[in-house]
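Please read through the structure below; I'll follow up with questions.
Missing here is one protein chain; the remaining ones are kept as they sit in the complex.
Labels run A, B and C following the written order; every chain starts at residue 1.
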Amino acid sequence: MNPLGLIVLPVIGAAAAALGPARWAKWTAFVASLAVFALSVVVAVQFPEWRTGNYWPNTNEGGALKAFGVNMLLGGDSVNMLLLLLTTFMMPLTLAGSFTAVTEREREYYGWFMLLEAALMLAFLSRDLILFFVGYEFTLVPMYFLISIWGGQQRRAAAIKFFIFTFMGSIFTLAAAIYVAARAADASGAWDFSIAGLTKFGSESLSNREQFWVFLGLMAGFAIKTPVFPVHTWLPLAHDQAPTGGSVILAAVLLKLGTYGVYRLALPMAPAGAVELATFFGVLGVLAILVTAMVCWVQTDAKKLIAYSSVSHMGFVVMGLFAFNPIGMQGSVMYMVCHGLSTGALFLCIGMMYERFHTKEMDAMSGLARHMPIWSTFMVIFTLASVGLPGLNGFVGEFLCLMGTFVAEHDQPAGYPGVMGPWFAVVAGVGLILGAMYLLLLLGKIVWGPLKVPGAHDDPHEHAHGDKGHGGLPRDLSFREIAILVPIAAACLGIGVYPKIMLDVTEPSAANALVAFPEKVNAWNAAHGKTAPAKVALQAQEVSR
Amino acid sequence: MTPLLAQAGLTQGVTVALVLSAALFTIGLIGFLVRRNMILMFLCTELMLQAASIAFIAFGRMREDTGGQTFVIFILTVAAAEAALALGLVVLLYRRRETLSAEAWQELHE
Amino acid sequence: MTFAASMLAHSLTLAPGGGGDAAHASLADAPIVAATADPSLAWMGWVLALPAISAVLCALCAAFRVKNKLPAICTVLALGSAFALVLKLYLARGPGAAPVTVHLWDWMNFGWGGGPWKSFQADVSLYIDSLTLLWMLFVTGLGTLIALYASEYMEAERGPGYARFFFGVSVFLLAMSALVMADNLVLLYFGWEGVGLASYLLIGFYYRKPSAVAAAKKAFIMNRVGDLGLAVGIWLIWVNYGTVEFGALFQAFDDAARGVGGWDRSLIPFCLMLGAFGKSAQLPLFTWLPDAMEGPTPVSALIHAATMVTAGVYLIARMQPLFSLHPDAMATVGWIGALTALLAATIGMAQYDIKRVFAYSTISQLGYMFMGLGVGTAFGAAYHVFTHAFFKALLFLTAGAVMHGFAGQLDLRHLSGLRRVPGFRIVSWTMLIGCLWLSAFPYSAGFFSKDLILVQAMSSPRFQMLGWIGLGTAALTAYYTFRVWFRVCAGPVAYAPGDEDHGHDDPAHDAHGHAAHGDDAHGHDDHGGAFHPHAPRLAINSVLLLICAGAILAGVPGIQALRGEQNWVQEMVSNSSAVRAAGVDHVTEPVAFGMDPHKLVTVFGTGACLGGIAIALWIHLLDRRMADRLRTALLSNGLTRWLPTSMENKWYVDELYHALFRLPAWVTSHLLHFFDRHFIDGLLVNGLGRVPVAMGRLFQPLYNGALQGYAGTMAGGLVLVLAWVAWKWLGATGGAA
Partner (left out) sequence: MSPTPTFMNAPLMPWYIAAAIGAAGLLMVLRPGRAAMRRAGAVIGLAGFGLLLAESLKLAGPADQSISTPFMMAFAAVGVIGAVRVVTHPRPVFAAIYFILTVLAAAATFLVLDAEFLAFALIIVYAGAILITYLFVLMLAHQSPEDEIGHIGAEDYDRVPREPFVAVLLGFFLLASLGSAIERGPELARENAAAATARLAERKAEAAKSMPRLTVALPEGSNPSDAVSNVQMVGLDLVAKYPASLELAGVVLLMAMFGAVVLARRQIELGEDERRKAAGMGGMVLDVPEHERGGA
């Protein structure tokens, strides 16, 4: 089974949607994305390396693009597969969610969407750095058009800011990657951009100083994409202005490109640099969690609130990644997937509401539980998933990320020392409280309270009579909309109840990503005077008893 | 100490040709910048093409390679084509504004 | 009266049994029996599954707009079956069996080597010992009864709201069962937050009332503060002991008792404590519970009186092996409990809303339980939890019946003489039982359980102060409890209907009658004519009687304990992880006033109870205007004015938290928002974006459309490149040449 089909099929879908008749475009794209999902499921079922952390297919055949060390190497390990499935799962739902929202220039809209999927597939499937970068950067183009054509009032500004901001960071990422490749080429005599090879070279052969700069360069792009706290300001704007489908994919998948990059490239390629900068990024993660959570709390626009909450949530992922232990690492991979589901679904919900009322102002509405009970039910479910309620998906990732941070001390006996430690986790843990504060504020303002429907003039009960709401949509969710949200809700609940299925498959991959770390962390800690392994000795003694 | 140019096999004649080429190119550039007449600006670019041709010939002579001369033929071709098109355009522009001054078309910069 | 009290004390102190002493001595460092895995008990998983199924069915009922009582039937059946299962297990095992674990399925379970510190194992598995069973028995039993009660109480909501209510109850039972039966701290955390969710959903049941929404949010967020403490505690435990499973932890604690611990080990109980205080509404985090009374009354009875709020007690009892290693933590628990008990009682004295009075009494009684844990009698605490569950549920259910009958009227100034109102006789008399039990009337179950705690406190010189606080609180408790009963049930018949406005989920329902806002809460209320109280019917009355019987029977173990016989509550506690605090110290030498602790508590406890009741009788029944006069007198005196003012305003704790936390957070958030928008985004990001624009402006004159400008730039660039290249060569080879 060649995963190339996963890239080609969306491209074909894009072409079919863009070239076919306008009234078929959405169905073409929807069917194509369903086919991609089916194909990805087939690939996932055939994927033999779920429990090993190996890449599959693991050939070194160059394929058609063999030039300058760029190989058409496709494949992935279990984490790639998870993110791939997340993408293909969310894509048909997102497209179906756009059926009534997008009524003009449909062919372009759905064409761009399928191209976006192709680019994402390429990014998640490539085992070659340049290929990854091509996919990574190409996502910007469809997204740029999606925002700037189908967006809100300030769509131009938002699209430009999104494009330039993220692109600017990516330049440094590319530069750092090419530096590593060039050094590797110097050493071996031939260019080779394979991620595995460069990772091995980078972690083993680069000096600490080089790794520091390489890591900083790689993070420049990934941190902006993630986004990490001070470079996050493109996200609320882009989310706010993007059409619903764009927001969903942006939150669900595009942001994961950043953290995936950290996970797959930045950390393993420059471990010494990562260790050197872990405290810095840990502080940024804490700031992201707290500051943006507080900013969320004073938002008046529902979509902006969720956009800021994305920044806050991605802060947990960053913390988990920089914990340098399997707990945090697996927690952040979990959280990537789970955040994609719950926040994507929240954007879908807000979009459905927006289609009916044409406003996202929280003060304009209230008590919709009475007006739209089904919608409210889903809203509550996804909000609670986002809050991190145990039993739903958000909890596992959040808990493990924070726990990973907590145990990331220099002398902890898990075999994976870290540089952060309890204080980071405790301070970031305040984010749990703040998260509940702003998300319940959202619920309290929109879902609960006395009924107030935007656009209804005097009598709030006027609309209770008609079955039809605004824009030809039913008052509450239509069957199509319910069918979109139910699979996501089921996935949220499923992951929350049985996360083992994901923890098992991320385990070996996380171990691979961490292989260089204990040694580097110990070296760093020793250089910073943190050598007393008192607790380790003590606990070893207790274990032996 | 052997003169630097001599080390590379540059004889006096070739050196003079290269200096001429440099001077012509520079003068052509200056001419392009100081002239306002569109036709003369084109003429100055021709001057720069001349300079390039001389350099080609000189280096070809230095390396005893006729490739330089062959290239000059192509330069001639390009110059001829350019002259035909550019002059056509200039005439067109002149008919619109009744002047050859390049500044008459300054508002095109948007 | 004094004579009677001393007689009582005499008769009760005759036999503080020697057997108890022996049993206690053997308990002091009794090992915790290691748990064994018992896959044959996998059917206990149904205790979790049944509420889950019921929740799903209720959700389906809501989705399909079922208008009948199907959700209630599902829930009652499911909870009843769960109770039957628990009972079956209890009968099969008896109170003294060794703990077992039942693995259901893997949950958060992964590792990088295996063994402590090399793996993280938090599965959905059950740890069943007698403490679990004790809790499960009253959780599922009371859950079933209260669900039955609610099936009638919530009738007016039939439709989606009805299903939503029973969905919440089912979710609560699921989460509470998981909390109590969890075999690891993370599953406990699941239950911990799950009950918080159920509480959130049910407090906000009448979601059209902004106050209910606010109360729900407040409850969830304050619980989250505690949950953070619990989470930090869990992490600390893993860091220090390498596991979060109770079985392994208890062994590790035993080892640790001999070993040395770092400073962070002694922090663990304080973190767990924070969680417990949040859930059980103790001193720093208690203000959510009174507000939670916005929920329907069965919810108040079940969640906010009988079961959920005792989760904190359960946690500390469960982690007793850890707490017993840290005397400071134990003392903190005791002091917090005692202070909360006193503070809540003072507030409860000045409230007019019946449910709020009972809410503060709940906080106060929970304070007693924590005091019991702190002074070292998990048995007393657990027993108090047990008795309190019955009599407090009873009180809330009677309050609910009143509320139900009088259109939401709960102000004790507008209700009087209910025992003479037709149909309210059972309510009045069961309420009297509840009040007597709450005020620890001698020979009531509440008396025995409170007695155990106070005796333990008095026995230890360290905690004697707590004992006195507890006794003082007991007097206040008796006063405010009977203040309610004398006001509401006794005296001449007089009442005014409330203005109850239940939210309805059913849109068709409000399609016709919302012009007159809120009077259709009870469709049969005769709004135009005289108000007729709506007497409770079979379900409510039978549940009241059943729980009343339970409350009376709950005293049996207390009598046994007094007589030194082994009683089943003590047996159950002593066969659990709380074994080290399963007994009560019986110091026989006098500690104060020449009396040994037991006699001291009996005499003073009885006195406090009777004194409180007497004062209540005087100023709230015999001379009702006396209370107002007293209040006016206190208010008119500048020196005492603070007392009623503060008590009525709940000691301004809400305002204090607002000023200390919410307001600064609000201001900071706005500042940060401003900072984010205008400094980070505006100045840094957009500013950086303007740099190229500004540079463009700088060079713009070159691009004014004149051809030469462009050419000049081009040439300039060419020159720069050429110069750079030449300079490089000059630098590289010029020296050598």
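Keep in mind that, in the parts below, a residue touches a chain if its C-beta (ideal position, glycine included) is under 8 Å from a C-beta of that chain, and two chains touch if they have at least 3 such contacts.
Note that the structure is a prediction, hence the values are computed from the model and not measured.
Visitor: Considering the full assembly, with which of the depicted chains is the omitted chain in contact?
Guide: So, spelled out: the chain left out of view touches B, C.
Visitor: Which residue from C:Ala98, C:Ala633 or C:Ala726 sits in contact with the chain not drawn here?
Guide: C:Ala726
Visitor: Touching the absent chain: which residues on chain B qualify?
Guide: Counting over the whole complex, chain B touches the hidden chain at residues 2-20, 22-31, 33-37, 39-40, 42-44, 46-47, 50, 53-54, 57-58, 60-70, 72-74, 76-85, 87-92, 94-101, 103.
Visitor: Touching the hidden chain in the full complex, which residues of chain C are there? Just list them.
Guide: 706, 708, 712, 715-716, 718-719, 722-723, 725-727, 729-731, 733-735, 737
Everything below uses one rule, namely that only the chains that are shown with their structure count from here on.
Visitor: How big is the gap, in whole Å, between where the Cα atoms of chain B centre and where those of chain C centre?
Guide: Averaging C-alpha atoms per chain gives centres 90 Å apart.
Visitor: What are the residue numbers in chain C that touch two or more other chains?
Guide: Residue numbers touching two or more other chains: none in chain C.
Visitor: Please output the residues of chain B touching chain C within their complex, sorted ascending.
Guide: Against chain C, chain B makes touches at 4, 7, 29, 32-34, 38, 41, 102-103, 105-109.
Visitor: Looking at the complex, which residues from chain A come into contact with chain C?
Guide: Within the complex, chain A contacts chain C at residues 161, 164-165, 230-231, 233-234, 237, 291-292, 294-295, 297-299, 326-327, 330, 367, 369-371, 373-374, 377, 384, 389-391, 395-396, 399-400, 402-403, 406-407, 409, 412-416, 422, 425-426, 429-430, 432-433, 436-437, 440-441, 444, 447-451, 461, 464-465, 497-500, 503-504, 507, 511, 534-535, 538-539, 541-543, 545.
Visitor: Please name which positions on chain C make contact with chain A in the complex.
Guide: Within the complex, chain C touches chain A at residues 62-63, 105-113, 115-118, 120, 160, 186, 189-190, 193-194, 197, 200, 204, 207-208, 210, 213-214, 216-217, 220-221, 224-225, 227-228, 231-232, 234-236, 238-240, 242, 252, 255-256, 259-260, 262, 264, 503, 505, 507, 510-511, 514, 665-666, 668-670, 672-673, 676, 680-681, 684-685, 689.
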